[in-house]
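One protein chain is absent from this view; the other protein chains keep their places.
Take a look at chain A:
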Amino acid sequence: MNKIDNITSVYVPEKFLITPMFVFFIIHSMQVGVGILGFEGYISKHSGFDSWISIVIAGVFIHILLWMVYQALQTGGGDIVAIHRQCFGKYFGGILSLVICVYFFLLALTVLRTFIEVIQVWMFPSLNLKIFSLVFLLLIFYLVIGGFRLVTGFCMISVIMTIPLLLLKFFPIMVGNFNYLYPAIDHSIFDLIRSTKDGILSFLGIELLLIFYPFIKNPQASKKWAHFGVFYTVLIYLATALTAFLYFSEEQLKYVTWGTISLWKIVEFPFIERFEYIGIALWMYVIVPNVCLALWGASRIPRRLFNINQKITIGLFCLALYILILLFDDRQRVEQLNVFANEVGFYVLLYIPVIFLLSKIMYKVRTRHER
């Protein structure tokens, strides 16, 4: 299918390719990041305990968008840069690709800065931001420079490492109150959609497929794994949200900034008093691949556009991340950054159907011309 127009399709040597199954891990670890630590508060703002429906709605949307991404990539010849070049020409298309690049950079920044914020609030209020983020970024630089396959491997480790954390939901469920979680749907569809929009940052991540698609060995076979990945994310979000709704009262949720971490507070083991410290430390394994993927995506676009050595762009982006992290130095700004990234992410998701339609039209037009 995608061999129709060989001029624009992207060639990647086989030694850099990944097996289709790994798409599951990539999609999942790109989607789950800092969002899950506090999304219960966001989504229930408009529709209270009924907002679990919003998660299902968001999940369905993401599945449809994922299908569109695959369709667009198959007919469009490789990745987003190629599609843009075909549809909008060299210059305007290039600018649009750069916008996507900036968007991935923004994602990396948001996730990293928010996680450091979590560490500052929950564990070390007097953390030395300069040194800590420098060390953190060196680690990320080291991983990303290792290439896409290395990052993929890390994604798999991260997904497997965090499965045991799900078992800890047991503790809040034991404490929780089932009496107040009756499915009497009390909110309008409009409220539910608003909640969906608020929680969408937690579902962002499938756009990365627009870039790493050429790296999949057998793209057709990877489709089902990508859908599995999204499905798994939706399941985890549903479980997390329902646990939080059992554990917190509806009005209490509005006062809780980090719902999931607060849940860990009730976890009690004889050998550890405060589980949230271990939970946050383990969450490093979720954050690192998340940032790495976003950064890799951001650095891949300039390479495709200008043929710059990717190592240089990674270095530059890391430096930019470092400076920006130091600039966002208080809670309000981090909050604003999150709101902004959420907004941008929402529009990028809306942009996916546009790409889908454009690539379909281009395909039609081209085949007619060839006849």
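Convention: a contact is a pair of C-beta atoms (placed from the backbone, for glycine too) under 8 Å apart; a residue touches a chain by one contact, two chains touch by 3 or more; residues count from 1.
Please note the rule applied: contacts and distances are computed from a predicted model.
Engineer: Match the chain absent from this complex view to the correct UniProt protein name in "Phosphate transport system permease protein PstA", "Sulfurtransferase TusD", "Glutamyl-tRNA(Gln) amidotransferase subunit A" or "Ger(X)C family spore germination protein".
Structural biologist: "Ger(X)C family spore germination protein"
Engineer: With respect to the chain omitted from the figure, which of A:S126, A:N307 or A:Q332 is a touching residue?
Structural biologist: That would be A:S126, which touches the missing chain.
Engineer: Pick from A:F24, A:F49 or A:Y285: which residue touches the chain that isn't shown?
Structural biologist: Hidden-chain contact among the options goes to A:F49.
Engineer: Out of A:F248, A:W296, A:F317 or A:Y363, which residue would touch the omitted chain in the full complex?
Structural biologist: Of the listed residues, the one touching the omitted chain is A:F248.
Engineer: Could you please point out the chain A residues that touch the chain left off the display?
Structural biologist: 49, 121-122, 124, 126-128, 131-132, 135-136, 138-139, 142, 146, 175, 177, 179-182, 184-186, 247-252, 254-255, 262, 265-266, 268, 273-274, 276
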